[in-house]
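A protein chain is absent from this complex, but the other protein chains hold their places.
Chains here go by letter, A, B, C, D and E, matching the order in which they are written, and residues are numbered from 1 within each.
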Amino acid sequence: MGAPFVEITHSEEFSASHRLHNARWTAAKNRRIYGICNNLHGHNYAVQVTVRGTLDSSSGMVMNLTDLMTAMRARLIDPVDHKSLDRDVPFLRGKVTTAENVVVAFWTELEPALRKFKTCRLHRIRLYESRNNFVDYLGPDPSI
Amino acid sequence: MGAPFVEITHSEEFSASHRLHNARWTAAKNRRIYGICNNLHGHNYAVQVTVRGTLDSSSGMVMNLTDLMTAMRARLIDPVDHKSLDRDVPFLRGKVTTAENVVVAFWTELEPALRKFKTCRLHRIRLYESRNNFVDYLGPDPSI
Amino acid sequence: MGAPFVEITHSEEFSASHRLHNARWTAAKNRRIYGICNNLHGHNYAVQVTVRGTLDSSSGMVMNLTDLMTAMRARLIDPVDHKSLDRDVPFLRGKVTTAENVVVAFWTELEPALRKFKTCRLHRIRLYESRNNFVDYLGPDPSI
Amino acid sequence: MGAPFVEITHSEEFSASHRLHNARWTAAKNRRIYGICNNLHGHNYAVQVTVRGTLDSSSGMVMNLTDLMTAMRARLIDPVDHKSLDRDVPFLRGKVTTAENVVVAFWTELEPALRKFKTCRLHRIRLYESRNNFVDYLGPDPSI
Amino acid sequence: MGAPFVEITHSEEFSASHRLHNARWTAAKNRRIYGICNNLHGHNYAVQVTVRGTLDSSSGMVMNLTDLMTAMRARLIDPVDHKSLDRDVPFLRGKVTTAENVVVAFWTELEPALRKFKTCRLHRIRLYESRNNFVDYLGPDPSI
Partner (left out) sequence: MGAPFVEITHSEEFSASHRLHNARWTAAKNRRIYGICNNLHGHNYAVQVTVRGTLDSSSGMVMNLTDLMTAMRARLIDPVDHKSLDRDVPFLRGKVTTAENVVVAFWTELEPALRKFKTCRLHRIRLYESRNNFVDYLGPDPSI
């Protein structure tokens, strides 16, 4: 039996404004599809990143939590915290800022920064838009 | 590569009374198996429904959250909120109202209402009975 | 300057059923005043008890938390946990089991059990009926 | 001894965008005083309203929670939920939308709507801007 | 179709001290790898155990929650609660007490105690070290 697989998860929070609006639709269609989310509003978001890998027998860690936290802050939190998701974030430009689109964009931003950690890989990103709504993305090719 | 799979989860809460009691058992056996849960008592329950599907590239959504919320309230919450699970809920009639039985019954109620949303399907229902106890059901045929 | 006043607060939880129903009113009036709370339902309640007193310079405590916990469990939690507030609790007999009535009855039950602790006194009881609703009682004669 | 005083508290949540910006200051001063809060961003706010009064011996209530909830939604939540606090809310026009200014404005909006409830009065409004930051206002003339 | 598979999860909490320190490393390397976690400190931990199995049609349960709670307290909580993870816990002796190592050790302790429950098996242990950091272990041979 090899080294055990363990998943580690770290959470960070950010506050941002957004509205759901598709520029190719009429105002009426935007209102019909997105309802009050078509208005400018905002959230305290939370993002949970899960990394999956084998336990290093010396350190007892899958990945140094400090490295994960540093990567999350540099790639995900700094670009969006206290910002407008619709206007201020290069990697969201041209996208409707639904939680689904944001979580997929977060994967695209974060995954390359984690490749250098050879014994683990990005497993899931969960984005909470509010206490009662969240989305999960397991990547373009989810597997064990 | 096709459109990415994303899971969206919405939570609702309800308050209900119940007791665990199997009418085919003696009082002594009910007490022995169910302990103090054999007494009439109640909970603030929370139910989290997860839907899994492909991202629609126009709307940026897997499923309109309003549709999910509407289905959950009509099929799950309205029949049980501020009710006795043992006496007032048609779809629980004759069942011992364990969290396990309730979550399976919730699946049976909700799943048909979500079939019309072609690009996604019901993936999991989680039912919290209290802060420290919850159950998950992934359906009669769970798969990726 | 004398020993500093400090407040200590301990929380316990219980699960119970109840309905709001005044036996001297008609069914219609009960429904009109209490709405859906007139139905049998239940909650995971939380009760927070705050004791205020002077710091003992040897122990560094206002009151031994174990004593507070023991008193709360014996006087408050054991009589109501996994019970029907309307039928099973002697000190609630004949009362409409609103959160207000329950919190006042809790004070009457608990306060005498704390009198033997000479350097502190019961200051406040808070009762959560749900995440979004709670009541506070500061006793028949609140003062600093 | 008269009827006991009890406080009841109800919470509601809303999502809104805002930025801290004083139109009479230079951009540099706004940035220096408000830091990153000078950027357009947003929050999931929670507002807790506490009403204090005497227990009605028939109903067992200080105030009907449904009436409190209705007043809070009509006066506070509907005007701000899924809105820009800076542009969309008449009672915040011309104010810097700090949590302090919002909570005082909330008092001014809500207090008159509660005057018709003769046995109780508005005691405190607490506004959470995030999990780690909240403000409390006890009115222009706080007293027991 | 056979009896449905359901997962049940129960949580317990404990308070413990620890420091991350590998006795085979220099002080400098310990400091470089573990940072401030190399200092003696502590946490309120939470451990969530998930058991997966088929619903018993008589009891309506996958496993009696009382049995799960009893096993968790005897095997996991009692040995670690109000203890030093580094000095007081036989099953952690000689291990660096990272969350990853603790969760794997918890599995080794708990899993044999659950084998007598024939219709279910241990599925996952989640260990929260703080609100923002947790680890998951699905066992040496995770599968559906």
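FYI, contacts are C-beta pairs under 8 Å (C-beta built on N, C-alpha and C of every residue); 3 or more make two chains touch, one makes a residue touch a chain.
This structure is a prediction, so every number in the text was calculated from the model and none was measured.
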item: Visible contact partners (per top-of-document touch definition) of the missing chain; value: C, D, E
item: Selected residue (touches chain absent from view) among D:70, D:119 or D:133; value: D:133
item: Chain C residues that touch the omitted chain in the full complex; value: 1, 4-12, 50, 55, 58-62, 64-66, 144
item: Touching residues (missing chain, whole complex) on chain E; value: 13, 15-18, 36-37, 39-44, 81-84, 87-88, 130-131
item: Missing-chain contacts mapped onto chain D; value: 20, 22, 24-25, 33, 35, 95-101, 103-104, 131-138, 140, 142
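The definition used in the following text is that only the chains that are shown with their structure count from here on.
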item: Chain A and chain B: spacing of chain centres that average the CA atoms, whole Å; value: 27
item: Where chain C and chain E are represented by their mean Cα positions, the distance between them in whole Å; value: 34
item: Of all residues in chain B, the ones touching two or more other chains; value: 131
item: Complete list of chain pairs which touch one another; value: A-B, A-D, A-E, B-C, B-E, C-D
